[in-house]
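Here it is, the structure, as structure tokens.
Now for subunit A:
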Amino acid sequence: MTFGDCMQRTSTALALVLSAALPTYSAISFADETLHLYNWSDYVAEDTLSGFASATGIRPRLDVYDSNEVLEAKLFAGSSGYDLVFPTARPFAARHIAADLYLPLDKSKLPGLDQLDPAIMSQLASIDPENAHLVPYMWGTSGLGINRDKVQAALGESADLDTWALIFDPETAAKLGACGISLLDDPTEVFSAALAYLGKDPNSLDKADLDAASALIKAIHPQVRYFHSSQYMSDLANGDLCVAMGYSGDVFQAQSRAEEADKGVVVDYVIPREGAPVWTDVMAIPKDAPNPAAAHAFIAYMLQPAAIAAVSNAVYYANPNLAATPLLEDAVRDDPAIYPPAEVKARLFVPSERSDREIRDLNRLWTRLKANR
Partner candidate 1 sequence: MPAPPPNRAKHTHRTSRLVNIGIPYLWLGLFFLLPFAIVLQISLAEPALAQPPYTALWQWVDEGLLRIEINLRNFMMVAEDDLYLSALLNSLQVAFICTLLCLLLGYPMAYAIATAPERWRIILLMLIVLPFWTSFLIRVYAWIGILKSKGLLNDLLIWLGLIDTPLAILHTQTAIYIGVVYSYLPFMILPLYANLSRLDMSLLEAAADLGCRPMRAFLRVTLPLSMAGILAGSMLVFIPVVGEFVIPDLLGGPESLMVGKLLWTEFFSNKDWPLASALAILLLALLVVPFVMMQRLQQRIEGGRP
Partner candidate 2 sequence: MTTLAERRSLEPWQDPKAVPYLRIERVTKKFDDIYAVDDVSLDIFQGEFFSLLGSSGCGKSTLLRMLAGLEYPSSGRIYIDGVDVTDVPAYSRPVNMMFQSYALFPHMSVEQNVEFGLKQDRLSRRERTERVAEMLELLKITELRKRRPDQLSGGQRQRVALARSLAKHPKLLLLDEPLGALDKRLRENTQFELVNLQERLGITFVTVTHDQEEAMTMSTRIAVMDAGQIMQVDTPTAIYEFPTCRLVAEFIGSINLFEGKVVATEGNAVLVETRVGRPMRMHSFHPMVLGTPVTVAVRPEKMRLCADFRDDGVNQLKGRVEDIAYLGDVSIYRIRVGDGALVEMTLTNVQPRTEQALTWEQDVAIEWSPSSGVVLTE
């Protein structure tokens, strides 16, 4: 993910900050306090910040990023000035905990923790013992965004659409290259998808497996228009891309943009049958947060089923709050791509922990692959 991306949605963020800046003084205890949030762009509901402000009297200030790396660089540099951040659990939050960047939560201030999905909590506990630092915010999958009409025009009506073969099978990719293929600029995600397509362990670091995945990516490289982690949203919506590997919620946003534009572009999100990476974004309080009390207040607010359901309804990502599920719009709750049924869930895989060295090697391999060297 890149610097340019960060700027793309700054205007939305600015609007959010402005609306959040309208002060409300209903609660006395937090009057005149400010909470500095650092979150992904387009990752809250329209009324999240104003609702929080009127519930607590704390003025939230929202800055946005759209890559974990940018967030991470600020955290490691120290004194980021933020009270609450929203990293992806693996591998990011995991190594932040290892580097002792986060404040342990005061769970007495967080009623409603018990409503969170125990499956997700126990899975998080493997990187955050006793769930001491992290509260899950949203989760989703990385799959394929598809322009159905164009793909079917290129491959035929009866073609299978729920498979990584759309991008990883060189022959299929060659047919789709002209109307546009994009991949995420994220080696972990792309490698695990490629390995899943090859029928291997998606988390494998075995050299032979990685070589096979590299060869696969090299073979389809000429058909890839770009490696990018957010550009595909607008291109999918405009019909400039046929197939994009993307994050579920982002593809859904592209889908609704395409519907709004009403130019006959239909975007689908599919979870390939070979399996797909699943990820969880979490809330965490940096150790040097200026106002950890306000951060706790925000987590507590987001633990309210109505508040978190509103976010899911807005951004099309699943939330881990079981009590919130009844409050979701039907279209969200019943969408198997957002809340996958059990048999699909079984095929999703969680990226495993990796050492810094392993990640660096993977990233350097990735840079080389992208440059086609």
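Quick note on selection: all candidates are chains of the complex that A comes from, given by their letters.
One rule holds in what follows: contacts are C-beta pairs under 8 Å (C-beta built on N, C-alpha and C of every residue); 3 or more make two chains touch, one makes a residue touch a chain; residues count from 1.
This structure is a prediction, so every number in the text was calculated from the model and none was measured.
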Checklist line | Complex partner of subunit A (touching, any copy) among 1 or 2 | finding: 1
Item checked: In the complex, subunit A residues that touch candidate 1 -> 2-4, 7, 67, 69-70, 72-73, 75-78, 95, 98-101, 221, 224-227, 238, 240, 356, 359-360, 363-364, 367-368, 370-373
